[in-house]
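Only a single protein chain was left out; the remaining protein chains are all shown in position.
What follows is subunit A.
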């Protein structure tokens, strides 16, 4: 991969830092009145998801990371690995480890497209769509006549996620959920 100098650090650029691929979030030039200039760089470690700050001398460079985001549909799990297939018509499949799947494990649904981040052609993270529709498999019986306002209760969805839903929701209903917050949005 090519090397990138600090003045090429734009948001979204993928670089290697201490052996891990990172995505640049923010880059700011810092310079005392006279003297050495520095770049204060905010970057997300793509292996851990953690965002940290690091300072570089202006002009220093980092190796680029071979990272790309691809859209893939979820197929199935064999218990060890989770299998996804590219949506570009190539039918190419990727197996994802539990570690890379992370919190997305609770938002899995067959045939839904996910964003898979590949580093050196290996899946390192899975991002669910912002909204997903899932069926309620378990919740207390719905209360007749109860409308949108007032009270909530836990409901377990087909994917295993537990979300707070309004009291009128019944088992078997399909709900629209915001995966970023884990909040109930509406009936689907």
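Following the convention adopted for this analysis, a contact is a pair of C-beta atoms (placed from the backbone, for glycine too) under 8 Å apart; a residue touches a chain by one contact, two chains touch by 3 or more; residues count from 1.
To be clear about the criterion, contacts and distances are computed from a predicted model.
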{"item": "Options \"RagB/SusD family nutrient uptake outer membrane protein\", \"Lipoprotein\", \"EF-P lysine aminoacylase GenX\" or \"Sugar ABC transporter permease\": UniProt name of the undisplayed chain", "value": "\"EF-P lysine aminoacylase GenX\""}
{"item": "Of A:59, A:141 or A:160, the residue in touch with the unshown chain", "value": "A:59"}
{"item": "Residue among A:19, A:33 or A:89 touching the omitted chain", "value": "A:33"}
{"item": "Residues belonging to subunit A that touch the chain removed from view", "value": "7, 18, 28-38, 40, 53-60"}
